[in-house]
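The structure appears below as structure tokens.
For this depiction, one protein chain was excluded, whereas all remaining protein chains were kept in their positions.
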Amino acid sequence: MRKLTTLHGRPASERLGDAALLLISLLLAIFFLMPIVWSVANSFKPAAEALANPVALFSKAFSLENYRRLEDVGAGWYVYAANSVLIALGTIVLTVLIAVPAGYGFAKFRFPGQSLIFVVVMATMMIPFQSILTPLFLILKFLGLQNNLFGLVLVYTTFQLPFSIFMMRNSFDAIPSALIEAARIDGASQWALLRRIMMPLALPGVATVAMFAFLNSWNEFLAALIFLSDQNKFTLPIMLVNVSSGIYGIIDWGALQAGITVTMFPCIVLFLALQRYYVRGLTAGAVK
Amino acid sequence: MRKRSIMLAALILAATSSLAKAEEVTLWVRTSSGAVLQGLADKYNASHDDKVVVTQITAEQMVPKLGAAIAGGSPPDGAVLDLIYLPTFAASDSLEDVTDFVKGLPYAEALSPSHIRLATYEDRIYGLPALPDASIIAYNTELFEKAGLDPKKAPASLAEIVDYAKKIRGIGEDTYGFYFVANSGSWLIYDFLPHIWAANADVLTDDGREATIDTPAMRETIAAYRDMWSAGAVHPTSRSGNGNNAVEAFASGKVGILMTGSYIVNLLTNKYPDVKFDVAPIPGPSGGVSSFAGGDTLSLMKGISEEKKKVLLDFVEFYMQPEQQVYITKESGMPSRTDLAGEAYAQFDKRNLVAYDILANARTPYTFSSDELFVSRTGPFLNLIQGSIFGDDVDGAIAKAQDGFSKILERTNP
């Protein structure tokens, strides 16, 4: 219905309006896109050219010198990238391993105190982790995991859990009981049920949980700043801030652009590839 | 023949024993001192089997990172710290006692006295001077001439600085008389407090337990700064500056008088040879001179193994040698040993000696709350300077600072 009216018999004023809206959309697109484009473009320019004309999108001389200089920042950018990858992977794996059974438990079982526990889990979403960083520091120290990538993974996982459990419970809720019943009559064990029937159906939910775990752990700054004190263990965001605060009072903008590009790249690629899982997570939050 | 085999045996022995014992020690250094320490470590590593690995920590992150690392039980082996933090770390039992090593050095008497004083807590010594420096003023002699001033006559009082700065501002649109880094506590104690000291006043009592903010010297100094600021004689980036642009602003030839430190002489002559300048001690409101004896101290972290301790102390002895002292002087303007000044300065600009000579009058505040009192962005000292010089209520700012200092001292005095 809607589509038909768009294509036929529209008055000229409305078509003009559409053109104006398209123009506005384009201008806004430039605003949202250009900072990213400029940063990437400048990361491939030689220093002199970047300084002479930072606005230009295409460099006369394509250069990787900024990336090479980034190798001399602290332990080298690839060390920081590797740390970030390890932390992100660890957070994804641990979050999925814990949130999937928890979501299943909340969705398909009834046990004493269930609703109270679920309310407590959801309430933790309201409490910011920023306010409990100090005791977390002491707890990690007690566990011998301060200044340790795995310690950070534990913290990140914990803060992913409320959202992830909520997401997984909804996914399992959506699976019709008749299906489970049928499988059970066929003699499937609890484990086989979860693995063969439930998991494939809940997979989109898992993808959403994994994607949020990745983005949040990859981008997190404050906890990494506080919990990691050894320069070989820093993550990419910490590296960026160290570059941006300058060495010998001079900021190497080229290396900074290269670092920003390296940091942004996986997030953007993942988002473009798995957009619908991301939006799904957001709307799940919106509907709760 | 026999001689040769003995030599061979000795060589093998040396090789194997050194192989077995080769240690790697980590040393945290703030970025501003990173280059010098890296240079020294490179020289050391080239001639020794043991390795000193320098890790540069962003200057503002040094205290949070080191504190977290010590509290978390994973500190580096050693750290090269701003000397004002020594009492804090020593009092919290975080540093290794090096008293015997210091006292056993043949040149113990010649070690920078301020560094030793700040590293001493309850009669034990917890650090060794690494890079000393002293605050001084630098002035552009060309601008002095243009403004009709005698370039050979440095300002002898703050009143003269005000007068000169205004005259230099009169030269033209983008020429400013005065530059001081106003938005960094560690810069302000370095460059601002000497005015007060030069008038024989101080912001803390001698034992460091009470605050004495409201002195005639403080009021006169603030008045002079306010005068320059309202006359537009102060460079506009002074107010929000954290120090990163100060040298460049001066080197661009648009600043008459810069509040700076002893390293400026060699930095300018190396990097900006075209700038015509001279240096002088920091004067008080109506005369007298003083300076902040600052710099970096090398400390060993509590619990360091005997082997690593040996390496780090060996590294200290290495950089205390005349050859390395000359290198330190070249890179950062002042040797760590006072008995080598003649040698260290011989091949460099004579202007370096101004800072060296002022050291006798220099001071350093000894307090357990350096960060909270002076350095912290939210601390009372920074608020005092910003409020009283750029704000409207001088009395209020002074009263607030006195109150803020007292509260912190009351809480932190051991």
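Order of writing sets the labels: A and B. Residues in every chain begin at 1.
Methods note: a residue touches a chain if its C-beta (ideal position, glycine included) is under 8 Å from a C-beta of that chain, and two chains touch if they have at least 3 such contacts.
As a working rule, contacts and distances are computed from a predicted model.
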item: UniProt protein name of the chain not shown, from "3-isopropylmalate dehydratase large subunit", "Binding-protein-dependent transport systems inner membrane component", "Probable chemoreceptor glutamine deamidase CheD" or "Sarcosine oxidase subunit beta"; value: "Binding-protein-dependent transport systems inner membrane component"
item: Residue among B:G34, B:G67 or B:G333 touching the omitted chain; value: B:G67
item: Among A:L16, A:L64, A:A174 or A:L203, the residue in touch with the chain that has been omitted; value: A:A174
item: Per the touch definition above, residue among A:V85, A:V121 or A:I197 touching the missing chain; value: A:V121
item: Interface with the undisplayed chain - residues on chain A; value: 2-3, 6, 18, 21-22, 24-25, 28-29, 31-33, 35-36, 38-39, 42, 50-51, 53-55, 97-99, 101-102, 104-111, 114, 117, 120-121, 124, 126-128, 130-139, 154-155, 157-159, 161-162, 165, 170, 173-174, 176-177, 180-181, 190, 215, 218-222, 226, 236-238, 240-241, 243-244, 253, 256-257, 259-260, 263-264, 267-268, 270-272, 275, 278-279, 282-283, 285-288
item: Footprint left on chain B by the chain that the document does not show; value: 63-64, 67-68, 70-71, 88-89, 91-94, 183, 236-237, 239-240, 242, 371-372, 376-378, 382-383, 386, 390, 400, 407, 411
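Here is the rule we go by: only the chains that are shown with their structure count from here on.
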item: Chain B residues touching chain A - in the complex, by the definition given at the top; value: 31-32, 34-35, 55-58, 60-61, 64-66, 68-69, 71-74, 243-245, 247
item: Contact set on chain A toward chain B in their complex; value: 74, 137, 140-141, 144, 146-147, 226-227, 229-231, 241-242, 245-250
